[in-house]
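In what follows, a single structure is set out as structure tokens and then discussed.
For this depiction, one protein chain was excluded, whereas all remaining protein chains were kept in their positions.
All chains are identified by letter, namely A, B, C, D and E, in their written order; residue positions are counted from 1 within each chain.
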Amino acid sequence: MRQDGRMPHEMRPITITRNYNMHAEGSVLIEVGHTRVICTVTVEDRVPPFLKGRGEGWITAEYGMLPRATGQRAGREAARGRQGGRTMEIQRLIGRSLRSVVDLKALGERTLLIDCDVIQADGGTRTAAITGAFVALVDAVDGLRRAGLIARLPVSDYLAATSVGVVDGVPLLDLAYGEDSRAAVDLNLVMTGSGGIVEIQGTGEERPFSRRQLDELLALAESGIRQLVAAQRHSLGALGAEVGSLVGQAVGAGQ
Amino acid sequence: MRQDGRMPHEMRPITITRNYNMHAEGSVLIEVGHTRVICTVTVEDRVPPFLKGRGEGWITAEYGMLPRATGQRAGREAARGRQGGRTMEIQRLIGRSLRSVVDLKALGERTLLIDCDVIQADGGTRTAAITGAFVALVDAVDGLRRAGLIARLPVSDYLAATSVGVVDGVPLLDLAYGEDSRAAVDLNLVMTGSGGIVEIQGTGEERPFSRRQLDELLALAESGIRQLVAAQRHSLGALGAEVGSLVGQAVGAGQ
Amino acid sequence: MRQDGRMPHEMRPITITRNYNMHAEGSVLIEVGHTRVICTVTVEDRVPPFLKGRGEGWITAEYGMLPRATGQRAGREAARGRQGGRTMEIQRLIGRSLRSVVDLKALGERTLLIDCDVIQADGGTRTAAITGAFVALVDAVDGLRRAGLIARLPVSDYLAATSVGVVDGVPLLDLAYGEDSRAAVDLNLVMTGSGGIVEIQGTGEERPFSRRQLDELLALAESGIRQLVAAQRHSLGALGAEVGSLVGQAVGAGQ
Amino acid sequence: MRQDGRMPHEMRPITITRNYNMHAEGSVLIEVGHTRVICTVTVEDRVPPFLKGRGEGWITAEYGMLPRATGQRAGREAARGRQGGRTMEIQRLIGRSLRSVVDLKALGERTLLIDCDVIQADGGTRTAAITGAFVALVDAVDGLRRAGLIARLPVSDYLAATSVGVVDGVPLLDLAYGEDSRAAVDLNLVMTGSGGIVEIQGTGEERPFSRRQLDELLALAESGIRQLVAAQRHSLGALGAEVGSLVGQAVGAGQ
Amino acid sequence: MRQDGRMPHEMRPITITRNYNMHAEGSVLIEVGHTRVICTVTVEDRVPPFLKGRGEGWITAEYGMLPRATGQRAGREAARGRQGGRTMEIQRLIGRSLRSVVDLKALGERTLLIDCDVIQADGGTRTAAITGAFVALVDAVDGLRRAGLIARLPVSDYLAATSVGVVDGVPLLDLAYGEDSRAAVDLNLVMTGSGGIVEIQGTGEERPFSRRQLDELLALAESGIRQLVAAQRHSLGALGAEVGSLVGQAVGAGQ
Partner (left out) sequence: MRQDGRMPHEMRPITITRNYNMHAEGSVLIEVGHTRVICTVTVEDRVPPFLKGRGEGWITAEYGMLPRATGQRAGREAARGRQGGRTMEIQRLIGRSLRSVVDLKALGERTLLIDCDVIQADGGTRTAAITGAFVALVDAVDGLRRAGLIARLPVSDYLAATSVGVVDGVPLLDLAYGEDSRAAVDLNLVMTGSGGIVEIQGTGEERPFSRRQLDELLALAESGIRQLVAAQRHSLGALGAEVGSLVGQAVGAGQ
């Protein structure tokens, strides 16, 4: 049994609070165990220079942690004057992942700017950020539709993410910080609701891992993502059902 | 009547949630109307170089806003690579204010590092930060005492802050953002529980103001601070009563 | 008696040298005791983005200290790669203060860029900067008028500033550095020639201060500002008389 | 057939030039098709603060591209004043990968600082960097052994990396730039000589991919890595045989 | 005799490899002894703001060293976040020197962006950079001519550079690093093929030098530059003869 009493294949409790912020076009507080991330979506009526005049939209993300989100206070990146490599890596991952399930052409020349800010961290902050940001994004594009700015939800599938790892030789789902820091193998998986792989990032820093272990970890992650998607769908209510109905229609991003 | 139905001399609802963060030595979520600030206190066993070896402690503060805390998304300071002038001004104010009610000698060679992060802004974020940080600080120094590291609460009085201003010729207490941006005169007051002035910052950018107006604004602010101190005391429970009992004892900061 | 032989309510000698710089549209060397600040005003034919096309002007300020303006050499901000919080706070104060007595509409779409550089510091550098910058600004806008670019002096009143403080329990006017560093209470006041308060910034870092002390300090500061305005008026000669004649006319900034 | 006449499962020509630099403790010019990367290893007699006094070594990497390594000149990161997210991501990957096959305890309190600089880019620069850096690292640790500073080669296996992707529905090995920019799925694999997975990073930015596609890509990458390891072994001569003999012995990193 | 067996007035072997880079409009690998510099020229269809609309071109240069180009690894400027004073000085020198032999009007509104990157250093990197960059520049402007974008080679003369110095009282040509670091006097000379001085930079940091020493050093440098120009001419083949034929025609830069 794990430090918090979970079974190896058990997720932590998931809570998704929509409309957490009064200003943003979409916003969510997502809690996965003790990990808490605020995800907001800002809609801007412009696109980066490389897309100008092409009638397509863009999605980009920024990620941050409050200094005391962690057990040890981490220096504020704004005070240090630069974002660290980990931050940059994570925000690139979030943006890339969300772009995979949004039809950027249907979005029009708009940017969805996603901010994921960790207010309390206990492992899995990047995967919680992706899972929460998806819900906030659906709310934001629904707002665009209700305002008559776009004709339909430009979303092709659910998107969620979780982490898995091998700790003391045992594959575990949804690693808490204490597990993550001891894991020999650590793998993040981003997946669509219908099981397509969007991003796989696995590291055997402590020691290399085998194809068999990879297969086990992927199966474990997939079961977790199914639970996360169910939580997203439940949280989104009627909108959730609508997103589900879009899957399988030929509206994938960049197609 | 004001946009949110308040009377000119009326504060917005105040909510103080202690222990909002599982990692920090002291932490508070303070809500004043729609303004929400997370205040955490980190205790470090070292002091800045200029204090080394003098047996005294130090208090310093950092302030930030999530990018979408405001109606218009503000660029992330970490991404821009520098903290703006407003941020620096505010964090200097927070640190200075809290140092005025803490006996830094009694604190010993420790630094209390205060982080105030605005997760939703609707005016008065710096004053809410000071008010919330005081409560988090009391919890942090109480923790030091319970751990036997200091002998007594090194606090000499309550500390709270509010903003007042003149809008359309009428002095108003506790400005919301919509009022603040239209105010001809804008004044922030930081005060102790027993009515000592710790910081006064008044600006008549639109037009100069008179001594009479200053007197009216100070009276208004003072009444607001009394309500904030009452909320702090209530939130702190038994600790709050103890802080109240310390006032008047000769344990002021730097004395 | 004070370290330099002054009485508590006595200002240091004030010298204002106009046209100190051959290039700038307005320039002053102001000396208040040993404190020496060069103030230049540059006129630019553009305004910040947020004002474009509104037919209004803007005033902004920058502040700096030569590294050896102080007893201890301070690192050059250009070499450190960022301006400190104190610098940012002061330059925001200078800009805000001067905007309060200039009719920005009458200025037209121009920016007055004020540079205040301390070449020797002995306390009160920010207040000397404001006092000197006002004179340089009058020369700059007079130049615009003489060039036929604006119709009248867009100034509504004199503007000057000084610092007061409580040292060893005694309220003192115009603090020199040695006094400032020992002051329990420290207050900067920016006022118009006709006694309107433009900015009040008081700090009781060492210990809180009372309303009675605040009243005493304000009276002391007011008497100092009267002397500074007299020095400005004398230095400006005929222009000074003209500025005096503008007071009371309905040409305040932003009206 | 591919743009350069290769079959889908064919690698580009691989050239490894050892001792390319007269100063570094280990150095390699690796060419994979038109991609050319200089890898140098610097040995420093110190470790990062978090490892001090633990008797263990460390490996860290930096990555750069000459501005005109690419078809479009890219701004020099030194001139822009910050390393981009892509650079940070890659250098973290290189360091992590190499640490997985080095016994950091056997290295002693030393840091191997790996610099990978791309002088010409045509896709696969990060994987070429890893493959080349491994050879330079073996030379550097062999130098330490020959100097009597360590007793044995602290290496547990070969390490190489390649990229695979799906272009126009066809899985391709070792993507050139023109292919990479059109790939719907893009996957980098870092593997040991005996087939352990060290790092897997797969992205379906254009569209999600299936488990079956993942399996195909892994098989393709594995075949490429076998060829890269053969090239490393050949290039290292007698040292290469020695590295091969270490595999399977219980000297893995961090064990 | 010198450490590498040369006579005092002897240059190190010079190798110039044209078209070293497949992407750049002009590119050279220049080797002077162990010093190796990659010079690329990028042609951009725009000029800096101060030249816009004047029908003239511009030449600018950037300079860098790979971290391990030197015996001691030097921190990467991109990682430190700023280019050092030495780098800035050198890149200004390179740009200035090349502008002196190019007819910027004949170039049209284009910028030649020169990148000089030292991949191995053994003294004289800035002079090798200038010598190599000239050849790459000739190739780049020849390309413009062959593409019909300009009518003729906008070059007025050859340009090369070398360093001379006084070591142990003896004037030496083309200092290697070991000599440079011990030189009492150190002088860099940039000259045209017909003997015009473009830049002279001499330093007697250890001790001042006399006019007679200056004359000796200039004569020595001139003889070296003649050899460098011969190497450039030989390397350029038919293009080299053409450049030679342009000398003496009235097509100097800025005329």
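What we mean here is this: a residue touches a chain if its C-beta (ideal position, glycine included) is under 8 Å from a C-beta of that chain, and two chains touch if they have at least 3 such contacts.
The model shown is predicted, which means the values in this text are computed figures rather than measured ones.
One chain is not depicted; across the entire complex it touches C, E. Considering C:I38, C:V135, C:A161 or C:L246, the position touching the chain not shown turns out to be C:I38 (whole complex). Touch with the chain that is not drawn comes from one residue among E:T15, E:S181, E:T203 or E:S245, which is E:T203.
Interface note: of C:H23, C:R146 or C:R212, the residue touching the hidden chain in the full complex is C:H23. What chain C contributes to its contact with the hidden chain is residues 21-24, 27, 34, 38, 40, 42, 44, 62, 64, 66-71, 73, 76-83, 87, 113, 115, 117, 119-120, 122. Residues of chain E that touch the chain left out of the display are 82, 84-86, 88-89, 91-92, 96, 99-101, 157, 187, 191-192, 195-211, 214, 218, 252-255.
Heads up, the rule we're going with is that only the chains that are shown with their structure count from here on.
In this assembly, the chain whose C-alpha centre lies farthest from chain D is C. Centre to centre, using the average C-alpha position, chain C and chain E are separated by 51 Å.
Centroids built from CA atoms put chain D at 29 Å from chain A. Shared contact sites, meaning residues of chain A that touch two or more other chains, fall at 81-82.
All chain pairs that touch, listed by label, are A-B, A-D, B-C, D-E.
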